[in-house]
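Can you read through this structure? Questions will come right after.
As you look at this complex, bear in mind that one protein chain is not there, while each of the others sits in place.
First chain written, first letter: the chains are A and B, and each begins at residue 1.
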Amino acid sequence: MTTKNTAVTATDEFEHIPLWRVRLRLFSKSVRSNWALFIENRIGVVGLVVIVFFGLLALAQPIMMNTIWADEKGVFDPIGGHDITIAVHPSPPSARHLLGTDPLGRDVLSQLSFSTRYEFGLGLLAAVITVVIATTVGALAAFYGGIVDTVLMRLADLMIMVPFIAILIVLGALISVGMLELAIVIGILAGFGGTTIVIKSQALTVKVKPYIEAARVAGGSNAHIILRHMVPNLLPISLLYMMFIVTGAIFAEAVLSFFGLTEIEMSWGLMINVTQNFGYLLRFDAWYLLVPASLSITLLSAAFYLVGRALDEVVNPRLRRR
Amino acid sequence: MSEDNSNVLVKAEGLTKLFLVEKGIFSRSKSYIHAVDKINFEIYRGESLSLVGESGCGKTTTGKLLVRLHTPTDGHIYIRNYENELTDIAHRKGKSMKEFRRRVQMIFQDPFESLNPRRTIFDTVAEPLQVQGMGTYQEKEERVVALLERVGLTPASSFIFRFPHELSGGQRQRVAIARALIIDPIFVAADEPTSMLDVSIRTGVMNLMTELADEMGVSYLYITHDLAVARYMTERIAVMYLGKIVELAPTEDLLHRPQHPYTKALVSAVPVPDPRYNRKTIPIKGGISAPIDPPPRCRFYPRCPIADDFCRDNPHPPIEDKGGNHFVACYKV
Partner (left out) sequence: MAQALLSVEDLTMNYTTRKGDVSAVDKVSFSLAEGESIGIVGESGCGKTSIAISLLRLLPDNGHFRGGSVWLGDIDLLSLSEPDMNKVRWNRISMVFQAAMNALNPVYRVGDQIIEALNVHWGVVTREQGRDRVAQLFEMVGLDPPLMDRYPHEYSGGMRQRAIIAMALSCNPDIIIADEPTTALDVIVQDRILKQLRMIQDQLGMSMIYISHDIAVIAEVAERIGVMYAGRMAEIADSVSIFERPRHPYTYALMSAFPSITGEKHELFTIPGEPPDLLDPPTGCRFHPRCPNAIEICREQQPPLEEKHPNHFAACWNPMEVIQ
């Protein structure tokens, strides 16, 4: 027994501790132990460092606009800016424009940094929507089975068959697709599709556990069993898939913006789109137009994927080396 | 059976559970596994009954029927209610069923799977109180602490907010026992509660269950494959074979004077922990198979050493008292 280093001392007078504080303490304990597992994995740490880097980059833009660039907001504005002191745009990196300017005379660094927060917002919103839908649908389909299962799973099959990019192209023609709309569409498509099937299969293994039967013998309602027993056991795997969805969403946005199918004012995909529209896509001397945005897309997508892989090892003890 | 009903706590009458066998979508005919087939037994106040049999004989299904994890295909389950009347719960639903959930509980075999890994010991043990809406947080906590200490998890404060994976198998099974007993049930179906525990841990859990039965006035249906464990747990033993109870008798009587040919073979096959003991096996032929659409004759007929044409041509023998409360379902006894 490992009684030595657990929180025995604190619980000795547990009668005076309100339940929420006990829960908070247990939660922080589990976060700490999972964190210890997570940081053992180099890949995950690399991913996390990259994510933190982009987080700082996202914060940098508004700060810069109000400090260094405060006097020249018209020059450094990522969407409407133009530097009239430079005769020819695009211009290569200089002390004034660290990553140069784009063909319209806008500062590339400002664009890159400005877009970052939207990429984060899009990815995380899409992922949250996906996971909420997938967990709900997966748990319900697994728990009720029968006709509920059949209907929901056929819907999932349908969503998988839908060509993802193609439907977004069609949608882009019908309505104006901004970041928010894009996140919702990606979330719904991914949520009803593959993620649901994965989570449902997990839910099926949870459903037959004896503790579910014990809850039923105690008189627990269906809602009690789903909310208190099934969902908590599905959340870790949901969290894991969230990371993969972020990757997918960022990538999808880049593709759509590149083809100019979205109404997004500024994004990494759009930066590449502008580069392409002005014919600089394969001009190696204008690398500063293409590289920052495409490298950012690659890095941030990869980072979330790597974090997902590391979380996978935390969630699935079988994958751990020891 | 012999005694009048005033002592009966739980009574199964013609209890039957058939499971549909999926034959594929093109097959018109339906096949059923006769998991539990018209069985009758009673459990009296203050006593427990063991249900013994090999895997696939329907003993777990019987346990799950009694606590209504399965709904019987046919038959009745009478359980004494708060007004001290025997009431049939075989087909109850909704609210009236939820009330009865306070009277019957179950303990499961696998201590590693029967506790939700993401809930604390407090959440698990207090769950029956919570779903039944009984007591404030303070009352629940006091009750959980008292019961944890009673089942040997002392000090309770060092266990109550732990998670199952921090406990050993024996400790987890004690938690499961506490969960089953927290709402003062009168009847608990215990499905092999000690079969996954090591010998040195097992005795403690067995003794605890026996003590708690006396203290809290609860009766067990003790489901096990191990006759030796059954001997120590209950006063009477019922032996099941392919969905039928073939013999039901007081424990020592059944172990020393088994009458049904299956029970004889079963008892003779149990290894004895004594190298000096010269055990004589009574062999029976063949193996156990799933009772899918079995013929109406005696279930044991294909393997029985004493079966004859009468057994072949007549339905499964009824279970009858052969003297001294020793019930046997066999024409040849």
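Here, contacts are C-beta pairs under 8 Å (C-beta built on N, C-alpha and C of every residue); 3 or more make two chains touch, one makes a residue touch a chain.
These numbers come from a predicted model, not from an experiment.
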item	value
Identified contact with the non-displayed chain, of B:E22, B:D214, B:D274 or B:D309	B:D274
Absent-chain contact - pick from B:S6, B:S29, B:Q138 or B:S200	B:S200
Touch with the omitted chain, as defined above, among B:L227, B:C298 or B:C330	B:L227
From B:S29, B:S55 or B:N84, residue that would touch the chain that is not displayed	B:S55
Residue ranges of chain B at the interface with the undisplayed chain	54-55, 168, 170-171, 198-204, 206-207, 225-229, 231-232, 252, 255, 265-267, 269-277, 279, 281, 283-284, 287-288
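Rule of thumb we're sticking to: only the chains that are shown with their structure count from here on.
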item	value
Of all residues in chain B, those that touch chain A in their complex	64, 67-69, 98, 101-102, 104-106, 108-110, 113-120, 124, 127-128, 131-132, 137, 141, 155, 157-158, 160-163, 166, 168, 176, 179, 183
Parts of chain A lying in touch with chain B, wherever the complex brings them together	1-3, 6-8, 11-15, 19, 22, 26, 209-211, 213-221, 224, 228-229, 232-233
